[in-house]
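With one protein chain removed, the remaining protein chains of the complex are shown where they sit.
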Amino acid sequence: MLIVMDHRATKEQVDQIIAAVERMGLTAEPIPGSLRTAIGVLGNQGYVDDSTIRTLPGVRETIHVSKPYKMASRDFHPTASVIDIAGVKFGDGERPVIIAGPCSIETEEQMLAAAEQVKQGGGRMLRGGAFKPRTGPHSFQGLGIQGLKLLQQAGQAQNLPVVTEVMRIEQLDDVCKYADMLQIGARNMQNFDLLKEVGKTRHPVLLKRGMSATIEEFLAAAEYILAEGNPNIVLCERGIRTFEKTTRNTLDLSVVPLVRELSHLPIIVDPSHATGKRMLVPIMSKAALVAGAHGIMMEVHPNPALALCDGAQSLSGADFAELMGELNRLLEFLGYQG
Amino acid sequence: MLIVMDHRATKEQVDQIIAAVERMGLTAEPIPGSLRTAIGVLGNQGYVDDSTIRTLPGVRETIHVSKPYKMASRDFHPTASVIDIAGVKFGDGERPVIIAGPCSIETEEQMLAAAEQVKQGGGRMLRGGAFKPRTGPHSFQGLGIQGLKLLQQAGQAQNLPVVTEVMRIEQLDDVCKYADMLQIGARNMQNFDLLKEVGKTRHPVLLKRGMSATIEEFLAAAEYILAEGNPNIVLCERGIRTFEKTTRNTLDLSVVPLVRELSHLPIIVDPSHATGKRMLVPIMSKAALVAGAHGIMMEVHPNPALALCDGAQSLSGADFAELMGELNRLLEFLGYQG
Amino acid sequence: MLIVMDHRATKEQVDQIIAAVERMGLTAEPIPGSLRTAIGVLGNQGYVDDSTIRTLPGVRETIHVSKPYKMASRDFHPTASVIDIAGVKFGDGERPVIIAGPCSIETEEQMLAAAEQVKQGGGRMLRGGAFKPRTGPHSFQGLGIQGLKLLQQAGQAQNLPVVTEVMRIEQLDDVCKYADMLQIGARNMQNFDLLKEVGKTRHPVLLKRGMSATIEEFLAAAEYILAEGNPNIVLCERGIRTFEKTTRNTLDLSVVPLVRELSHLPIIVDPSHATGKRMLVPIMSKAALVAGAHGIMMEVHPNPALALCDGAQSLSGADFAELMGELNRLLEFLGYQG
Partner (left out) sequence: MLIVMDHRATKEQVDQIIAAVERMGLTAEPIPGSLRTAIGVLGNQGYVDDSTIRTLPGVRETIHVSKPYKMASRDFHPTASVIDIAGVKFGDGERPVIIAGPCSIETEEQMLAAAEQVKQGGGRMLRGGAFKPRTGPHSFQGLGIQGLKLLQQAGQAQNLPVVTEVMRIEQLDDVCKYADMLQIGARNMQNFDLLKEVGKTRHPVLLKRGMSATIEEFLAAAEYILAEGNPNIVLCERGIRTFEKTTRNTLDLSVVPLVRELSHLPIIVDPSHATGKRMLVPIMSKAALVAGAHGIMMEVHPNPALALCDGAQSLSGADFAELMGELNRLLEFLGYQG
C-alpha cells in the first residue's frame, strides 16, 4: 500500500502515520517528493485494511497495490485449474464446453425435448432454472424442487451433467442432490453468506459476475468460496451494466484474457444474458471462443416463442444445431480436436 | 406495452402479433405509421411479460408503459406512508430522523460510548453492523449474535431504537429479536428470497438501493417485501456506481424527490457510504435534507481512527454534535419544530 | 508516481526501470516488499508521462500521485478565485449568482420577455443559446449571429450580463463581441483546440463538465484555458451519464465540495440539464446551494410549452419568481445578505 500525504502535511503528521503503520505490524518507508511525501507500506502478506490510516490527519489518499484476493490469484497458484463436472472438463487445454438449455424449467416435455436438442447439437451440459430471480414479484418465479427433478431426469436421459441456480442457503441441499453444478447468479455474486455455504460443499459452482462488479470484486467473490475449501469454481462473464441500453448489458469480452492472466480459474461466457438479443448470440459466442473462453452458456428452448422467461434471447433447437456446426468448425481452427 | 414492428414487417406478421397478444388475454390495437406499425397492448393490470412477444418475427422492440411494481407506487397508494419504529416516525410531515452509529459493532465500551454520543447529539436511532458484507473474505466480518446483543444493550441504555443489517435468512429471527429495524444492504437488494422472508415478518425494514439499481428496480425490490404483507419499508439512497472514482460512489440526490413522486414510501439518504469521505458527510447531509429526505443515516464512531471498518467515513462524537446543531438549524428553517 | 513490479520481476528488470526513470531526469526509489517490489518516482514537478515506463518488462502497473493539472489546483493557488463578469462576482464569500434564460434564443419578443422575467425574479445574468449542439442534424440548430444580437439587446435592456455557448473557434470573435461570458458546453469539454483559443482571449468562460468526465479531467480541461493565460473560469456541474435513465443525467452534487477543496475556481450547478425534468429544478437548485455552489444556471422561458428546445426542463416566469423567493430565503439562512 502507498499512503500519499497532503502537500501541506507536517513532519509530525508523517511520523504519526509511520507509527500507525508500525502498530499494524508492518513497515513504513517514507518517500519524500518535491511536492509531497508518500509512504510505502511493506511487509503485508495481502490486502491491507486502510480504514484507520485513511482517517489520520495529513493523509490525502491510500493506494492499494495488493488485491483483496489471494487464493484466486495466479501469483499464488500459477498452474491453471481444470474443473471436472462428471467428466466434463473446463480449463486450459480442454475443449471449450457448450452449456445449453432453457432459461426456465417449465414442463417434462419441454426439458426432455431441450435435452435432446442440446445433446444432438453437441452441447455437453444442460442448464435450466428452477428458482428464478425476477426483477418484480409478479413474474413467474420457477417450479422449485419439481423443476430440479425434471432437470435431473432430462440430464440423465441424455447423459448430460446439469447446472442450475441456487438462490438461498436452504436450497443448497436439494440443488446439490439434483444438479451436478450449482450456479450463483449475478445478483448474488456478493451474497457473501451464500458464497460461504457453497464454499463448504465442494460441489462444483458456476459463479456469474455481478452486473456492476469489477474484475477485482469478481475474483474476491471467488475467494470467498475458495477460502471455505471449495476449489471447483468456473467463472462466467454475463455482461455489465453501462449507459448503453440497446443491448440488455454490455458484454465485456476483454475480461476473458484478463481473468486468464490474473487467475487460475476457468472462465466461460453467457452471450444470451449479456446481450438479451437472440440475433447476437451466435456471433458473440464465436467472438468469446476466440477471446479464450473455456466455454459458452446459452439459452436453447424447444419453442422460444412460448418460453415463460427470456424467450427473446433463446435459440430454437434448429438454430442451436446450426450454430454448433459453426462453433465446431471454429474450435477445429483454434486447434481443438473434434 | 407498445410493440414496435420492423419497417419491413408484413401484414401477416402484424396479425400474428395481434393473435399472440390476444392469447395472453389482452387487447391489441395496431397503430399504422408512415414508416412502421406499432401495436398498443391494452387491458393489462400491470407489467406485461413480453418475453414471448419479443421473439416473434417482425418485432423490432417492445416498450413498457407499466412498471414492475404496483403496491409501491403512488398510483395505487396516493397517501404517503408513515413508518413508525418504536415511536420514531419516517414520512411526509414528520421531522427527518437522524440515524447514527458505527459501521461495525466492536466492543461494549465502543457501543455504549457511541450510543451516548448519538443520543447527546440528538440522533433518534442507533445503527451498528453485527454481520458485515466485505468485498474479500480476509477482512473483519463482524461479531455476529454477540454484536446484536451489544447493539440492543446500547440502544436500551439510551432509549434509542436500533437498526442492523441482516445478510441471510437464518439470521432473521435473531435480528428481529434484538433490533427494532432490519437493514437490507445494497448487495442484497436483489436477493429476492431474503426480501420475501423479510416480507413475511412485518418487522420494519430499511431497504438500501443496490449500487447499480435503477429507480424502477429499487421500487420493484420494495414490491417483493410489500407483496408478502410487510408495509413497513423505508428506502435508502446510498450512492450508485459510476465511472467517477474520486468518491466511493456517486450520491444520486435527485432520486429523493423522484421516489417521493413515484412512491408512497419514505426515503432517507446515507452520505457516509455514498461518498466514502468524512469531509463530505456534513455538507451532503444538509443537501439531502433540502432535497426532501425523510432522514439521514451516518457513521459515528467514538474514535474513527481506531474503527475496524470504514473509519475514513465516520464522524467523531464531537463532529457529530457540531453537525447536529447545524442540521437542527436547517430543519427549523425548513419548517420543522425543534 | 509509483511503479508496481510483477511479483516475478527479476532484479535486472528492476534495474532497467530505475535506469529508465533516471533517463527522464527523475529519481527512482525501490521499495522492496514481501510479495513484489514497487519503485517510487521522485523529483517530478507534476504529472509524469508513464507511457514508456509502462511498456518495460516486469512492470505490472503504474500509479499516479500527481494530477494532470497544476494551475487549477488549490495546492498551487491556495486562495479562492473570484471571477467578475461585468460586476457580477462568482466565488467564495460572494452571494451565489442565479443565471437564467431560455435554452434557445428564438425571437426578440421572447428574449425581451425572458430578460424581464429574469430581472424581475432577481436573476443576475441572462443566458440563451444562439448556437445549439443537437444530437441529430435535423433538429433546430439555433439563430446564430442574429441570436447573439438579440441576446445582447435583451441583456442591455435589463442591465444583465449575458452568457452564451461558443461551439467553434470561428465564432469566438462574435461571441466575445456580444456576450459577457462564453460557455463551453459539455460535448466540447475536451475540444482542446477550442479550450486553447478561449484561453487566449481572457474573456470570462463558463466551462461545463463533460457528460462522462472525471473530476480530474474536468480540472485538466480548465488547465488548458489557464495555461494560455485566461484565469476567468467558472466551472459548471451539469450531470453525468450513468445507467440510470429516469433523469436525463445524474446530478453529481458531491462534486461541488470536492472541486472547492481541490481547486480555487468557482463552481456552479445546472439542474435543468442535469435532470431534464422541470419538477426537479427547484428542489435540486436548493440542494446545490446548500452543497456550496457559487451559482445556479437554469432554464426560464416565457412560455415553456412553446419552447423550440428543452421546454420540458424550463420554468415559466411565474415559476421562476416563486423559486427565487424561496432561494433568497435559503440564501439568507445560509448567511448571505439580501
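Lettered A, B and C in written order, each chain numbered from 1.
Definition applied: contacts are C-beta pairs under 8 Å (C-beta built on N, C-alpha and C of every residue); 3 or more make two chains touch, one makes a residue touch a chain.
Note that the coordinates shown come from a computational prediction; the quantities given were computed from them, not determined experimentally.
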**Asked** If you put the missing chain back into the full complex, which of the shown chains would it touch?
**Response** A, B, C
**Prompt:** For the chain left off this view, which of A:Q13, A:S139, A:T214 or A:N328 is in contact with it?
**Reply:** A:T214
**Complete:** Touch assignment to the omitted chain, from B:L42, B:A86, B:M279 or B:A318, lands on B:L42
**Asked** Can you list where subunit C touches the absent chain?
**Response** 20, 46-47, 49-52, 54-56, 68-70, 133-140, 167-170, 187-188, 190-194, 196, 211-212, 216-217, 220, 223-224, 227, 241, 278, 304-312, 314
**Residues in subunit A touching the chain absent from view** = 212, 214-216, 240, 242-247, 250-254, 257-258, 261, 274-275, 279-280, 283-284, 286-288, 290-292, 329-330, 333
**Request:** Spell out, residue by residue, where the missing chain touches subunit B.
**Result:** 2, 4, 7, 29, 31-36, 38, 40, 42-45, 63, 65-66, 75, 212, 241-243, 245
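Going forward, only the chains that are shown with their structure count from here on.
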**Fill in**
Computed over C-alpha atoms, the centroid farthest from that of subunit C is that of chain A
**Asked** Once subunit A is fitted to subunit B on CA atoms, what angle does the rotation have, in steps of 5 degrees?
**Response** 180
**Item:** Intercentroid distance (Cα basis), subunit B paired with subunit A, Å
**Value:** 26
**Message:** Can you work out the whole-Å distance between the CA centroids of subunit A and subunit C?
**Reply:** 39
**Fill in**
Multi-chain contacts in subunit C, i.e. residues touching at least two other chains, fall at 242-243, 245
